[in-house]
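Got a structure here, written out as structure tokens. Questions coming.
The complex appears here without one of its protein chains, the remainder shown in place.
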Amino acid sequence: MATFDFNIYNLVNSQAVPPDWPGGFWWHWLFFTVVIIGFVLTLVMGVIYIERRGMGRMQSRLGPNRTGPFGLLQPVADAVKVLLKENIVPTAADKLVHWLAPVIAFAPALMLFAVIPFENGALLADLNIGILYVVAISSVSTVGIFMAGWGSSNKYSLLGAMRNVAAIVSYEIPMVLAIVGVVLIAGSLSLNQIVMAQNVPFVLLQPLGFLLFFAAGCAEINRSPFDLMEADSEIVAGFHTEYSGMKFAMFYLVEYAEAVAISAIIATLFLGGWKGPILPPWLWFIIKIILVFFAMVWTRTTLPRIRIDQLMAFAWKFLFPMSLLNLFITALQVLAGWPTELAWVMVIVNIAVMVVMVFIWSKFFFRLGGGRLEA
Amino acid sequence: MKLERYGIGIAKGLTVTIKHLLRHPTVSQYPEQRLNISRRFRGNELIWNQEKCTGCGTCAKTCPQGAIEIVTSTDAAENKYVVEKYEADTGYCIQCGLCVESCPYQALYFSHNFECAKYRRSELVQGKEKMLDTPERKVSGYFYPDKAEKLPEQTLLIEKITEKR
Amino acid sequence: MTVSLSGKEVASKIEEKFSGSVVESSAENLVIKSDRVLDVARFLKETDGLDFDYLNFVTAVDRYDHFEVVYLLSSLEHNHSLMIKARCYDRENPALPSVVDVWQGADFQEREIYDLFGIKFEGHPNMKRIFLWDGFDGHPLRKDYI
Partner (left out) sequence: MAVRTEPFVLNMGPVHPSTHGVFRMRATLDGEVVVDIEPVFGYLHRGIEKLTEQRTYNGIVPLTDRLDYISSMSNNLAYCLAVEKLAGIKVPERAEYIRVIIAELQRIAALLIAVGAFLNDCGAYFTPFLYMFREREKIVDLFEMVSGQRLTYNYMRVGGVSQDLPEEFMPALRKFMDKMPHYMDEYDQLLMQNEILIARAKGVGILSGEQAINCSASGPVLRASGVNWDIRKADPYSIYDRFDFDIPTQTTGDCYDRYRQRVDEMRQSLRIIQQAIEQLPSGPVRAEVPHLVRPLVGEAYARLEAPKGELGFYLVSDNSIAPYRCHIRPPSLINLTALRDMVRGWKVADLIIIFGSIDITVGEIDR
């Protein structure tokens, strides 16, 4: 047997059928489940560290540096502390719903990673409808969050949960339309094919699509300017006000696991997943995830929060028409066959389109109402 | 939101935060790096000079909280008050400094340290012997400019370089 | 420089309009009969010579035999101010007309006077204690409150 060279690349060449792993399908499945769970949890720990340290430095303070070298074990310390905390369930709470909510919220966050390629062909299930699976799964966690809001029978969490449902419903559409733009150029729904088709990273071919997807993605997982679901200055801690102990740890994990998932999807769709010059492909993939996540941390430190009706107006009046127009223009360009031959012409044209459209929308169309209801 | 400035406002705000990544943090690590506190700092302990004190009780009268308790007995020989009991309940004391300011014989000072937390409320009451001037209980320069000269200079945040890395 | 009008001048004007409403007036002291406070207040606010549109504060002083409620009014454009007082001698349930309809700023201050002194203000939209809980008996700022 050839020496067991751990480089996945030559073992698993690109084909849709699961590879003929020495042990067959089940070994492949087991290996990748372990990889995904290990990868997500360690990356979530790393991402929590980056966020707390990055935000600290941006606020001219230090951030955690006491636990472990340079504070690296801070996420572990947080997890241990939260797990040891008492598990309080409010008396008026709907016990089952309260207990089940974190599970339903956490499961989709991990399931998203099944279709994300770490390397060429190295993914749990190379579905040929990969991106559709991602969009479907990512809206399941809303049910979990709404159950949390309803289950803890607390007015603040009910407010938070209602906001979450309203926001996710209206941000699904711009997100999907932005993805469709990418799929049009790549020609296939499977994430691995999309990455393969990206000799010019799609962020250049689809600048407007990238902006729309980043905004809609941040709203989906309630981060940066759209973090209304647990807006701590208004509704205390939103849907997870009444959670403590293990269940709070799950929600804390959900928030960051979904942030990692969305940045992984952005990395695969727009920044050319595992493609990169010298470094091994999986390292490129992690670097891009951390880069996109740092952008989220950056916006979270600086930008104030948007009000709930502005959030809705932003989705329906700003993102939605823009994504339709973007889709229309990309379709024309794909018909004219630009992505393959005149790729660089398309890049310049699309950037110009983006600037013009943002200018027009913010100048004329998109006017935000006062928001005061005469009682 | 009306992006009448097409997101320039947001972009300028973002540049401010990213610039802070390249600057020194303004915080210091307390137990390891200790900053010098002000020379006139009013610590939460009193220091009492037995010789100078004549037992007049002005400090007990001026204390707005009534935290100082003084019991004196008359010593007919030298026709002087002898201070039997002199207690300052630092639980009541709000460190306002009126006692040190009003003492006509400069017998009362403030201590210069601020780490005097105790576990029991009864330990907060400072008896006569616990108020004497000892090396580890330094005297603060509050209302005593000569004592202030001996204390180290206060570290100011303005002097700390936080601009360039 | 805010000129504080002397009690005498304003007293003469008030006497013309509401005869018998000024109990005592000296250079810096102007005491109004307690049941005429509301009309005098409205008069002071509306006449264009005085037009005291800004109420600085309302407070009360317990003078053992009577309560003295002090109003400091000022006019922003003429930049002059006037301090008027009203006395109520009844200690069980002292009462005064409320000036909330004239100056809305008096709302919380009158509730505070009721809470700490026990002086009821008729016509106040929500005459309740402001700092202490409703079950509290007695009014702390009275001189005879132990």
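Order of writing sets the labels: A, B and C. Residues in every chain begin at 1.
In this text, a contact is a pair of C-beta atoms (placed from the backbone, for glycine too) under 8 Å apart; a residue touches a chain by one contact, two chains touch by 3 or more.
Because the structure is predicted, anything quoted here is derived from the model rather than measured.
Touched by the hidden chain within the whole complex are the displayed chains A, B, C.
Contact with the omitted chain, checked across B:49, B:72 or B:95, is made by B:95. Note that of C:23, C:72, C:95 or C:127, the residue touching the chain absent from this view is C:72. Where chain B meets the chain that is not shown, the touching residues are 1-5, 7-10, 12-13, 15-17, 26, 37-42, 62, 64, 94-98, 101-102, 110, 140, 142-143, 148, 153-154, 156-159, 162. Residues of chain C in contact with the chain left out of this view: 1-2, 53-57, 59, 61-62, 70, 72, 76, 79, 83, 103-109, 112, 116, 129-133, 140-141.
Listed for chain A, the residues touching the missing chain in the whole complex are 55, 58-61, 155-156, 159, 225, 227-228, 231-236, 300-310, 368, 370-375.
Just so we're on the same page, only the chains that are shown with their structure count from here on.
Shown here, the protein chains touch in an arrangement that is not a line, ring, star or fully connected set. Between chain A and chain B, the centres computed from C-alpha atoms are 51 Å apart. Centre-to-centre separation of chain A and chain C, using mean CA positions: 63 Å. Among the residues of chain B, none is in touch with two or more other chains.
For chain A in complex with chain B, the residues that touch the partner chain are 54, 56-62, 298-299, 301-303, 306, 310, 314, 358-359, 361-363, 366-368.
By the touch criterion stated above, chain B contacts chain A in their complex at residues 1-4, 6-7, 10, 13-14, 16-18, 20-21, 23-27, 29, 162.
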